[in-house]
Every structure is written in C-alpha cells, then in structure tokens.
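Report on the structure given below.
A single protein chain has been removed from this complex, and every other one stays in its place.
Naming follows writing order (A and B), and every chain is counted from residue 1.
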Amino acid sequence: MGGTTGATALSHAEQVGMDGLVGDGPLRRKLETSIAKWLLLLASVIAASTVLLLIVFVVGQAIPLIQHSGFSWLWGMDWDVALQEAFSEEIWVFGVLPLIVGTLLTTTGAVIMAGVIGMGASVFLAELGPKRIRRPVETLVRLLAGVPSVVFGLIGLTVVVPWVQRTFISDELLLKYSDIPLDGSGLGVAIIVLTFMILPFFVTVATDSLRAVPQRYREGGLAIGLSPWRTVTRIVIPAATPGVTAGLVLAAARAIGEAIAISMVGGALAFIPKISDGPVMLLSPLRTMAAAIVENGETMNVAPIQSVLFALAAVLLLSSLSLSLLARVVFARLQRRMGVLSDREI
Amino acid sequence: MKSDSTQAVTGTPQSRGRRLSEFLGYTLMVLSVVSIVAVCAGILGILFWQGIHSIDWTFLTQDPNPSIAEGGSSGGVRAPIAGTILLIFISTVLVVPLALGAAIYLADYMDERSVFTKAIRLGVEVLAGVPSVVFGMFGLAMFSAPWLAFMSSKGDGAEIQAAFGRSFVVASIVMALHIMPFVVKVMEEAIRSVPKAYRDAAAGLGFTKWRAIRTIVLPAAKPGLATAVVLGMGLVAGDTAIVWLTLGGTMTMSGADEWWLPWNWAALLTGTGSTLTTFTYFSSPAGDGNAPEMAFGAAFLLIMIVLVLNAVVVWIGRRSSQERT
Partner (left out) sequence: MNPEESSMDAAISLEMNHDTAESTAAVSMPITPRLRVEDLSAWYGRKLALDSVALDIEDRKITALIGPSGCGKSTFLRTLNRLNDTVSGFRATGSVRLGDTEVLDSALDVVRLRRTVGMVFQQPNPFPMTIFDNIALGIKEHEPRISHQALRERVEQSLARAGLLEEVKDVLKRQSALALSGGQQQRLCIARALAISPSVLLLDEPCASLDPISTARIEGLLVELKRDFTIVIVTHNLPQARRIADDTAFFLMGRMIESGSTEEMATTPQFPQTQDYFAGAFG
C-alpha cells in the first residue's frame, strides 16, 4: 500500500519535472516570458505618458497667444465680440473671464446638487433602501451613466428650456431685465443638466465608499443604541468621507470639461450672470470654456482663434489634472486623519 | 448603574425632534431616488415618443443631405450609423492591446512601492479625469503635424503647411486614448479579482509568471475583460466632443461617395464623416441643421445602442456568475 503511493508520487513528480524543464523547450519559453514582460512594460509606459503628450501638444499650441498678449486673456472680459473681430482682422486680444466664470458657476452648482442628491441615492443604495428596489435603481443609475451628453443637451434644449420659458419668463420680467436675453436657456438649466450628467459617476463612487465601510462599524453603532438612520449619519457616512469627498472632486473634474450639453442649453452667450439679479441669475445665459471650444471647432484655420481655443483647452487640462491630484491628496489626508494607514498615499 | 430586575428596558424613547429629523432625512433620500428614476424614465420616454416617429426606411438607408440650404430635414442617418460603428470598431481594436498590456502590468508585474510604479499609476489615473474636449484638441494639434498628414489629408488654403488633422483614423486614435484609462481600470480589477490560489497553483506546477497569466489568469478574467471592452464601446458611442473636433462637422463621408466599396476604404478612413452623436448635435436646434425630428431619430438610435451595450454587460455578468456556481 505504502509502496504504491510512493511510486505514484514519484512518477508524478517526474512528469512535472519533465513538463517544466523540457516541454516546449526552455529557451522558447524564456524568450516568450521576457518579450511579454517588455511588451507589457511598453504598454503601461505608453498609457502613462499619454498625459505628457497631451500637455505638450495642447499647451504648445497655446504659446502663440501667450507670445502676443501674455496672460491678459485670462482676465479680459470680452469674448463674443473679440471672436467676431478675429475673423476679419488679426487680433490677439481675447477675454476668457466670462467663460471661466461660466464654468465655475455651472460646476459649483452641479457639484452641490449632485452631492446632495447623490448622497441621498447612495445611502438608499448602500444602506437603507429596501433591498428589492436597490437592484433596479442601480440599473437605472448605470443607464443614466450611459446616456450620451448630446442626448442630455437635446432634451434640455427641446423640453426643459421651453418649459422654463413658459413657466418663469413673463413679459414684465422681460421688460425689467431688458439687458439680459431671457429665453429659458441659461445657468439654471445648465446646472440641472450637468447635475444629472455627473450624478451617476458620483453615486457609483459614493455607494462604493459606503459599502467599503466595514460591517463591524454598523454593528457597533446599532449595539450602542443608535437607530439605523443615526448609525448611517453618525458613523457610516463619516467613515466614508475620504472616498465620498474624493468622488465629489472627481465629479467636479468631469463637470468643468462638459462641452456639448452645456453649449446647447447654456444660452450660447459669454455673459456673466450677476448675483445682484437674484433668481434671474439662474435664467441668465452663459458660456463655458469647454462649450466655447466645441462651438468654434470648425473655425480653427484662423491662427489667433486657434491659439486661444488651445489656451482654453490648456486651462481645462491643467484644472482637470489638478483636481485629479487634489482628489488623491484629499483622500489620503482624510484617511490619515481618521487614523487609517493608507497604502494609496502618493 | 443599578438596575431593577422588573423594569428591564430603560431609557426614554426618541424625542419628537429627532424623529422629525429622521423622517425628513428619509424623505430626502427617497426624493433623490425618485428624481433619478424620473429623469431616466423621462429621457427614455421622450426619446421613444419623439424618436419612433422619425424612424423609417428612408431615415435608416439614406445619407444626410449635405446641403444646409435645403434644411437638414431631408435624408437619413446611414453615414452617421456607419460612422459610429466604424469608430467603435477601430478604437476598440486600438485600445484593447494597449489597455490589456497596461492592466496586466499594473495588476501583476509591479512593485507597488517603487516610484516608477506610482508614476505609471498616477499617469493613468489623472488621464481618466481629462475632459474629452481636451482630448479632441490634442488630436487636432498632434495630427495637424505635416508628417502625419497621411492619416488625414493635406490642409488647404493658408494652412497648406499643416495636415487637416481630422479623419476616422485620427478620431479613432484619440478616442482609444480617451477611453484607455477607464478600460485599463476595469481590466485591472478583473485581473486582480482572479484568486491568488490560481496563480500559486500554477507556480507550483512550474509555470513562469507570464505562462500562468496567459494560460490561467486571463481565461479566468475573461468576463471582466469583456465587460471592460463593452463599457469602452459605450463611451465611444456616446462621445460627441472628440468626434466633433477630430472627425469634423461634415455629416456625410467625405472620403468617397461610394464609401462602402472596399477599394474606397483607404479614402474613407482618412476622410471625415459623422457619428450619431455629432449628427444629433448638428440637427438639434443648437446646430446648423436645425431639424429636431432628425435629431430625435438619431438620439433614439443612440440610446438603443446604449441599451444594447448595457444588456450585453448584464448578460456577461449573469453568464459568468452562472458558470462559477
């Protein structure tokens, strides 16, 4: 009995040995292994260095503008008229401040709204919603994530904008604010559309962060007599803060770069909505940096226009890179503050 | 701390104020979900309602009418459909080897503590946050270089020194780079989720690391890898800014009139065209075409593509979880 097992084991060992040493031939295998390793390395280096290519090409094309007019374009106020004039004569003086303000307003509004709605939905999906409804809601969130931006724009423009016009814009309002073109499009609709565009991303990140909170925290909360709601708000959400905050920052990075939909519902005018106008501010038209780029994508054979559009792209690129880095820093900082030693630190 | 054994459960019930705040909290939570459901249902409902009327045989089989003078309301979306499929196909072919290679390297070959590793990971991660409009501009800048003119066409007029920088090839390359970080991330997760025991077993049998990955890890990760590719396709189908900037604003195939003939394919690929997204943009009231019914028709087809891709992802997930049990 013992002898038989020993023999089988031996022959098995021989087999493995044969296979490992002879097989396809060690040289071929060695070659394959090292070639594979280098190809994989190459792929990841290409993947990672794409961001450098982006910086070189986009910033590079913005240089003519900086050579001609330094950085004055950053705080100049005039976009629409300057762009018109640049077609007929070679001028290098642009003002992109209205575009920057437009981008900041839409992004801030959308991030706040997506933050509130997204937290509600994430708590529902990860913690307190009836289990049977969670799955279908999650499917809808994924579906919403797949809706192309142009579809958001189209529906915003043909459904939401006319509704806003009918509902909120009266003749008196038009008379009172005759200096603002009020047609329903503008900041308010832009924020709504942008909110639902970044919402699925934020919900996914926030839901994952909540789910990553160890179950033992929840049990600890319940065991000291907290209600489920209080357990979530006092323990689970605070514990998920690093991930949720980082998700919100990344959502902001998406919001600043959204071009098509905002160009469609923003009113297509480089106007700065004024807080002094009160609620009418939400009806004021605006234009964002990304929208300005796509709207003029066809007219890039004029050198100054081309250069200023690349300058806008460069601002967007550097902002999005900074926000991505900020998200990482915020995540690591908050985690360290909670006492969690993170292996994802930079 | 002394307790009376007859009155066991002590303490006051929750105060009214706290109960009210809990109620408001739950209400807010439910309202958030309702708003998401309503927006989803609204988008689908409107597209189906408006879109279904535009869909007919002419719409599907004719090219868009090239002359704006006649209005965008005649013609169909044959070229945009072909453009969408072409773009999805080429950019998928381009992104898969790159993303798979990077994902394997990130998942299995890296020393997590080395600076080099962190740089690679950081590079891929920050790339994911770059807006697609910036990718589009990058594509224009890069492929306007005269020596890359073979990928598009020579520029005309004053810019004779530069290449045109817009073509299916260019748009596909830019699109592949745009979706790459996302595809890498999903693929890396798929590879990482293969149990370590498989790798150990392979190592125990005398497999080299690469052989173990090729023969055991990758086959086991196949559903996740397929999901990554399908999700990437969805991103390509839905993007407008890159297409608008690097494929141009012409709604028909500019490379050749009879673009479906094989000997015209080279011209097709280096020529410009449109996809369903740019066609929707062009035909919307915000675009030059201004034919909303055409826009809704194209948007309807787009959302159908999105739904089908979503269904494929769900199907892959179901099938792989069935295999496992």
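As a convention for this text, contacts are C-beta pairs under 8 Å (C-beta built on N, C-alpha and C of every residue); 3 or more make two chains touch, one makes a residue touch a chain.
Treat the numbers as computed from the prediction; the structure is a model and nothing was measured.
Remark: the omitted chain is touched by one listed residue; of A:Leu173, A:Leu222, A:Leu269 or A:Ala303 this is A:Leu222.
Residue A:Ile235 is the one among A:Val96, A:Ile235 or A:Met264 that touches the chain not shown.
For chain A, the residues in touch with the chain missing from this view are 131, 214, 216-228, 230, 234-235, 238-239, 337-340.
Here is the rule we go by: only the chains that are shown with their structure count from here on.
Computed centre separation for the pair chain A/chain B is 14 angstrom, with centres defined by C-alpha atoms. If you check the complex, the residues on chain B that touch chain A are 11, 14, 22, 25-26, 28-33, 35-37, 39-40, 42-43, 46-47, 97-102, 104-106, 109, 112, 118-138, 140-142, 155, 157-159, 177, 180-181, 184, 205-206, 208-211, 214, 234, 237-241, 244-245, 248-249, 277-278, 280-281, 284-286, 292, 295-296, 299, 302-303, 306-307, 309-310, 314. If you check the complex, the residues on chain A that touch chain B are 16-17, 19-20, 29-30, 32-33, 36-37, 39-54, 57-58, 60-61, 116-121, 123-124, 128-129, 137, 139-144, 146-155, 157-159, 196, 199, 203, 225, 227, 229-230, 233, 250, 253-254, 256-260, 263-264, 268, 290, 293-294, 297-298, 300-301, 309-310, 313, 316-317, 320-321, 323-325, 327-328, 343, 346.
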